[in-house]
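This is the structure I want to talk about, given as structure tokens.
As you look at this complex, bear in mind that one protein chain is not there, while each of the others sits in place.
Chain naming follows the written order as A and B, and within any one chain the residues start at number 1.
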Amino acid sequence: MPDARKSWGRTLLSATTLQAVLVGVAFGAALGIGGYTFIYAKGYSYLTNDPAACANCHVMDEQYSGWLKSSHRSVAVCNDCHTPPGTLGKYYTKASNGFWHSYYFTTDTFHEPIRITERNRRVTEQACRKCHAEVTGVIDAHAGGGEAGDDSALSCIRCHRNVGHMH
Amino acid sequence: LVNIMERKQEARNPFYRVVELDDETDDPEVWGKNFPLQYDGYRRTVDQVRTRYGGSEAEPRTPTQADPRSVVAQSRLEEDPRLKTMWAGYAFSKDFREERGHAYMLEDQTFTERQQVTQQPGTCIHCHGSVYVPYKRAGGGDLMRGFEVMNQMKFGEARKLVSHPVSCIDCHDPTSMQLRVTRPGFIEGIRALANSDDPVPQMPSVERWRADGRKDVYDVNRMASRQEMRAFVCGQCHVEYYFKGPEKRLTYPWQKGLKIEQIMAYYDEVGHKDWEHLDSGAPVLKAQHPEFEMWNQGIHARSGVACADCHMPYVRHGAMKISDHHVRSPLLNINNACQTCHKWPEEELRLRVETIQGRTHRMRGLAMDALVQLIADIKVAREQGRTDAELQQARDFQRRAQFYLDFVEAENSTGFHAGQEAVRILGESINFSRQGQVALRGGVVVQAAHATP
Partner (left out) sequence: LVNIMERKQEARNPFYRVVELDDETDDPEVWGKNFPLQYDGYRRTVDQVRTRYGGSEAEPRTPTQADPRSVVAQSRLEEDPRLKTMWAGYAFSKDFREERGHAYMLEDQTFTERQQVTQQPGTCIHCHGSVYVPYKRAGGGDLMRGFEVMNQMKFGEARKLVSHPVSCIDCHDPTSMQLRVTRPGFIEGIRALANSDDPVPQMPSVERWRADGRKDVYDVNRMASRQEMRAFVCGQCHVEYYFKGPEKRLTYPWQKGLKIEQIMAYYDEVGHKDWEHLDSGAPVLKAQHPEFEMWNQGIHARSGVACADCHMPYVRHGAMKISDHHVRSPLLNINNACQTCHKWPEEELRLRVETIQGRTHRMRGLAMDALVQLIADIKVAREQGRTDAELQQARDFQRRAQFYLDFVEAENSTGFHAGQEAVRILGESINFSRQGQVALRGGVVVQAAHATP
């Protein structure tokens, strides 16, 4: 299982060689671009909790319309599943996702179909447990801690991939 | 930064109508003015890239008078000489190549050596060119009539009436852009299938028509759902076929159903043979590209996944998603073709396909060895002067073994479209070939193989 750093690596590697170089040398420029989108394309949507806001980026449309059909539409918004508990972690994740997604959106160099990163997958696995502790207590009880991602934990997504937005 | 502005625009107007298209416009370049992205993809079917078992390899050749092509696809006969034995006495033993992109369909058909060794009928053109407009012209506005007229021409004459490979108008209604079936062969074939009692849960509209009391006829363009059409437009050509009677009417053998047993039974019933085998004298059949039939036996069809989902997946151009008109092996485009439904890494998906294809390829090899040995045995027995009566049983086994084997050999996914069914068919083929060998030697009750519970 790649750790957070490795998975950032994956994300970067998914860019073309040219883009990779660009990222390496001109991080400042990237910041500029990302920053621009952050405002113009409502990248700051990341800071709100309104799912519609996520869909400010058409590349999020699929998940948005999927979410509208999902079992969770009335019980969980995007951020409930895609940001970790705790203010700091929450805003770190939002900021970094917000920035990188803005960056990739603008430079149009992300892998399609979009795939959740390892780091965000763990965030989501935690989110499930956060709300479903009662239901899942038993099946996690005897696991060595059952931290999402560790070998002794069950992956919720493996069986419940569709709960957030039908794939 | 312009990037995003553009994108927000694109989102609003997907395309501009530059020219008016009507039911006579068969030139794709004209359609391309309205739909430049689809046209670009369409033109890229000239690319030749090889995958483990598919795609195609560009083989340079020196053009000749008879055949001006400077590039062809690799010869399957050279890859596996056993094919020559299987087809001994038939045009396919002279020239059979890996198929390649749509852009080549017209020239490959026109210049294959198979044209020189036999006089082919106009029927051939049905699946190798944009015949919708020519058929209607030849039929004085009546598609079916034109079909019949051109079937009975010599290939050369019919060829002159056609100027493009499969084109936009063959799959699309020029005004609504909706998919439509334009091929008489499929319109009649699917109707015959609908009239049969073969269950086809993977074709909801057919089941619905049957449930509604089979009123008048099943009309594919009126009744099929959009998702079904995403496979039917391909089924217009990627099917098993034969030329019926002196009118050389193109016919898809689906009267009893789409499974191999049912197709075999149909050919036995009408007493059809493609040729008499040179070495063995058996009345044999040639199976051809039954992608549609095999796909129908697979889990994807059963799950409502159409040809276009994998071979023409949606690709994003800025804000809009369009169907990739660069029709090709999905293994050259795994992320768009597969990952929308399967979250596995590309390499893993490739390995899964190759596992299925590898098993199929191995069994194909065993079945081919068995068949070649049976043919050799019959040849010997014949030379030893055995009578037709004595050879009859072995020849019948060859007829079956060969058609079953060829059904998978000619199917171009190397088993992927229906992995278990492909291997089952090959297993039955082996059983036929070996029983033929035993029969020649006498002393075993061969019928028992059918006495299975």
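The criterion applied here is as follows: contacts are C-beta pairs under 8 Å (C-beta built on N, C-alpha and C of every residue); 3 or more make two chains touch, one makes a residue touch a chain.
Treat the numbers as computed from the prediction; the structure is a model and nothing was measured.
The missing chain, though absent from the display, is touched by one residue of B:D80, B:D173, B:D198 or B:D219; that residue is B:D80.
Contact with the chain that does not appear here is found for just one residue of B:E188, B:E293, B:D377 or B:E409, B:D377. Screening B:Q152, B:N221 or B:Q420 for touch with the missing chain picks out B:Q420. Remark: the residues of chain A touching the chain excluded from display are 133-144, 146, 151-155, 158-162.
In the full complex, chain B touches the omitted chain through residues 80, 201, 299, 302-303, 344, 348, 351-352, 356, 359, 362-363, 365-366, 368-370, 372-373, 377, 415, 419-421, 423-424, 426-428, 430-431, 434-435, 437-438, 441-445, 448-449, 451-453.
Here is the rule we go by: only the chains that are shown with their structure count from here on.
Mean C-alpha positions place chain A and chain B at a centre distance of 43 Å.
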